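Right, one structure below, let's go through it.
A single protein chain has been removed from this complex, and every other one stays in its place.
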Amino acid sequence: MPIEVTGLNYSYKKGTPFEKKVLYDVHLRINDGEVVGIIGPTQSGKTTLAQHFNALFIPQSGKVIVNGINTADKKADLVKLRHEVGYVFQNPDYQLFASCVGEDIAFGPRNQGLPSEDVAARVKEAMSQVGLDYDTFYSRDIFALSGGQKRRTAIAGVLACKPKTLVLDDITAGLDPRGRDEILAVVKRLHSEKQITIIYISNSMDEIAELAERVIVIDQGRIAFDDLKINVFNQPEKLRDIGLELPELMTLAIDLHQQGFNIDPALLKFDEILQSILDSLQEGQVRE
Amino acid sequence: MELTKNITLGVYLPGNTAVHRLDPRTKIIASTILIVILLLINSYQAYGYFFLFISAVIAAAGIPPGYALRGLKPMLPVLVLMWAFQLFLHSSPDADVIFSWWIFSATDAGLHLGNMITLRVLFLFTVTTILTLTTSIVSLTDGLESLLRPLKKIGLPTQELVMTMVIALRFVLILAEELDKIVKAQMARGVAFDRGNFIQKTRKIFPVFLPLFINAFRRAEDLIVAMESRSYTGGKGRTKMKTLHMGRVDIACILIILLFTGLMVLTIFT
Partner (left out) sequence: MFILNPLIETFDLSYAYRTGSDRQVQALREVNMHVRQGEILAITGQNGSGKSTLARHFNGLLTPDEGEVLISGLSTSSRENIPSIRKTVGMVFQNPDNQLVSSIVEEDIAFGPENLGLPPDIIRKRVDHALLTLNLEHLRQESPNQLSEGQKQLVAIAGVLAMRPKCIVMDEPTAHLDPRSRREVIDNILRLNREEEITIILLTHYMNEVVHCDRMIVMDQGFIMMEGTPTEIFYQDGKILDYGLDFPVATRLARSLKLHGIDLDDNIIHTREIVERLCQLK
């Protein structure tokens, strides 16, 4: 179910003294099975753009077409569309509303009007997909969860609606390194095993580097880049100008490159950089 | 979808107009006088004058007129209901029936009463909105505290009361922001808030309140902890950076308000 955005404009608080234009003439297309990273500084318009994908925002001008359905169409079945394009929000405290984990995950499928045995099966499947043990966590109180577990519950709640596309909006914010790694592992698995289209929004280039194949960079409401990761990350100066911090590993590689090491700064994998350094050092020693 | 767009109460609109620069005490006194006038007037003519006066204030404060009225939008259903209530349920023996439907009949007296009450609520809301749009939360606190000081002598905890009110005002916007996020999160999981009849729609609202209040309490607690760690202890021994003082604008404003009050008194009694 491709997502097509053409000529999209949006102003926040339109018609008030606080009016602020957040999206300027955005065009993009996201195809089935892709892993797309959307990155930009805070308040660059990433979230507003992404919330157009599941019709939480309706375009003020331009068009958003999801699987052939125009979201601005008054007759469009937006409820069905929102089940197909799942959205996980930044802060899990807003999306968890039942008292226990299992009940919360069942919320979506119950809204779809599924019979209770189907709902139960969906909950079980979704919990296993995010690595929450059914017996341990089903009746666990939401308040007793850690930050990482809360986020996994939120993802499961969306997965239980069987989405074909998953929008993940800055879901690792505030997590410690271990919690973050767990979440990233879940996302990778969802894509490789279930072929779910992933739209991963973040302000951390490190995470985008780890997950995405294609990267869209948003700068003050405009698309600055929309290209393969390697082509985008190859332009560090431009990214810095936009206000993005380069991954630390990348700045390290750039520094070494400038010091004459035979190393490609766009290499983003730790092991590749390690190998390049080892090779460079060996070469140097051979030359001597 | 933006729920916060229609919230104007508790929002401060930065500006440097004469209305903004007025001493907060002047603004509070003036608003109080206007509110008292509103509670007393009962004719279309008086409301006409009031409308002209308020329009002039809105213009002087540089508030876009549409924005001043925007806050009424969420209240519209309640207003209509209230108006209809008066229209159909008010009965007096000598009133003329305009039209009847089933067991209801609308009288001209009911229509008049309905109109008056609706206008009153509309203007009450507008007056308070103008006050909060042009006065920052802290100067509102300072003004109220200063005006209520005499009550402290009789043992009322005025500073605490004022601080509570101010935080409540601050939370109007926070609650709206929270509501926006929660409603979106539920819509994303298939709740159709815009579908179904009145009862079905109302029922859908309930699951929103639980997270709303939990989050609001959490935020309120955070705010209190932050205030406490900035040495706030309920206002005792507190001083102010900006000392209040009345100037020429304030005298002019009080004069204008007095003149307007005179005019209103005339229309009420003639």
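To keep things simple, chains are lettered A and B as they appear, and every chain counts its residues starting from 1.
In this text, contacts are C-beta pairs under 8 Å (C-beta built on N, C-alpha and C of every residue); 3 or more make two chains touch, one makes a residue touch a chain.
Just so you know, these numbers come straight off a predicted model, no measurement behind them.
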Neighbouring displayed chains - absent chain, whole complex: A, B
Selected from A:Asn31, A:Ser146, A:Gln195 or A:Asn231 as touching the chain missing from the view: A:Ser146
Residue, one of A:Ile142, A:Leu175, A:Ala212 or A:Val232, that touches the chain absent here: A:Leu175
Hidden-chain contact residue, picked from the options A:Thr6, A:Gln220 or A:Thr251: A:Thr251
Hidden partner interface residues of chain B, rising order: 12, 14, 136-139, 170, 173-174, 219, 222-223, 225-233, 237-243
On chain A, residues whose C-beta touches the chain left out of the figure: 18, 41-43, 146-148, 173-179, 203-205, 243-245, 248-249, 251-252, 255-256, 259-261, 270, 273-274, 277-278, 280-281, 284
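Convention: only the chains that are shown with their structure count from here on.
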Distance from the mean Cα position of chain B to that of chain A, given in whole angstrom: 41
Residues on chain B engaged by chain A in the complex (per definition of touch): 1-2, 4-5, 13, 63-64, 66-67, 70, 178, 181-182, 184-192, 195, 207-208, 210-211, 214-215, 218
Chain B partner contacts - residues on chain A that touch it in the complex: 12-17, 51, 54, 56-58, 78-79, 82-83, 86-87, 89, 91, 93-97, 107-108, 111-112, 157-158, 161
